[in-house]
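Okay, handing you the structure first.
Moving on, here comes chain A:
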Amino acid sequence: MADKIKFAFLLAGGCAGCEMAMVDMSEKLLSALDHLEIVFWAPTVADVKYKDLEAMEDGSIDLAFIDGMIRSSEHEHITRILRAKSKILVAFGACAALGGIPGMANQHTKKEIFNQSYFDTFSTDNPDKVVPQTTTRVDGKYELTLPEFYENVLRIQDVAEVDYFVGGCPPHHDFIAKAVEAIIAGNLPPKGSWLTSGKAVCDVCKRNPANKDMARTQVFESKRIVDGEPDPDICLLQQGYLCLGPITQGDCGASCLNVNMPCRGCGGPIPGVKDYGARAISAIGSILGSEEAAVQLMEKFPDLTKLVYRYSLPSSLLASKEK
Partner candidate 1 sequence: MEFSPNIVGFACQWCTYAGADLAGNLRCKYPSTVKLIKVPCSGRVEPEYVMQALARGADGVFVGGCHFGDCHYKTGNYKTSRRMMLLTKLLSDMGIAKDRFRLEWISGAEGKKFAETITEYTEQVKKIGPNLFKGGK
Partner candidate 2 sequence: MPTVNLTQMNTHEIIQKVVEFGGDGVVKCIQCGACASICPVSHAGFPLFCKQLIRKVQTGYEEEILDDPSTWACVACNRCVEVCPRGVNPTEVIFAFRRIQANELAISTSSLMSQSNLYEKGHAVLSGESKKLRVKVGLPENPPTSVNDEKAQKEIQTLLDNSPMADLGIF
Partner candidate 3 sequence: MEKCGLYLGCNIPFKAPDIEQSLRQVFPPLGVEVVDLPGASCCPAWGTAPSFDIDTWLALSARNIALAEKQGVDVMTGCNSCFGVLSEAKHVIDASAAKKDVVNEKLATIDSAYAGSSKIYHIGHILHEKIGTEKIKKNLRYSLDGLTAAVQPGCHLLWPTKSMEVTEENPFFPTMLSDLCGALGLRAPTYSNIEACCGMGAMRSTDQEKSFILAKEKLVRMKEELNPDMIVTTCSSCYLQLDGAQKIFRDRGEIDFEIPVFYYTQLLALCMGADPAEVACISDTPRAAIIAEIQSEQRRMK
């Protein structure tokens, strides 16, 4: 057996859910650890500091995962460091690969976000109107610093070259296991690829009419999940619940569909798609049965953008607003 693979795991701007998913591999993680030597996984698993990472030699890490997105100068800094140290860098999970849920903040300016966070909410008590500064002098002598909060949420690939992408919020543990096994076996696609089956959720969804030898029909009325409990055996889209399964990579095994919830797109677009949201409205717009149905949809979903870009707004072709 060859040497153990030197492995690093970095949390950038996320919630650490992806790391929890990794742990959810359970026994499979244990057997994987036979092949992995964890050199950095702060702070969840290993007590290694940024400076320890900075001290490593460039290219000394074989494989690095990053979860979470870039929201601050700290995220960018450490991502760039890890990139330099790693032979293979994987953007792991929806935030890292697409911008994720936090990416929806790109519909708002930094100023709006600060106002909301530090002034406007009912529970905020901030009479001096204090907002975070990158540097603060305390007692006239101590200079304290904070990372800079960026105008926009960025993906990992916006600040560093990414070799592979994994979707999911979080990635499904069965799928992580497959990916890790493939990496260990050295069975990797060309760089820049997604580690994925390349198939949509529908391919693995037991509700897909095609999987039941039934014909798909057009949709005349859109529904939200609050509008009632969907029939658990029939395709949600057919029932009018805007499921994004057809547009989303299905390495999750249609987990949400299995619990009667529509897909919201965390798996990311099928490879080759340039813009997740645009592709989603093209597909959904196509199966609507009438002009009225399109109008009704927009009334039903007044914030359509946050529906179709729930996990991928920073990946949109029009990632930032026209100023």
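FYI, a contact is a pair of C-beta atoms (placed from the backbone, for glycine too) under 8 Å apart; a residue touches a chain by one contact, two chains touch by 3 or more; residues count from 1.
For anyone wondering why these and not others, all candidates are chains of the complex that A comes from, given by their letters.
A quick note: this is a predicted structure, and the numbers were derived from the prediction, not measured.
One chain among 1, 2 or 3 touches chain A in this complex, and its number is 1. Note for the complex: chain A touches candidate 1 at residues 107, 273-275, 277-279, 281-282, 284-286, 288, 291, 293-295, 297-298, 303-306, 308, 316-323.
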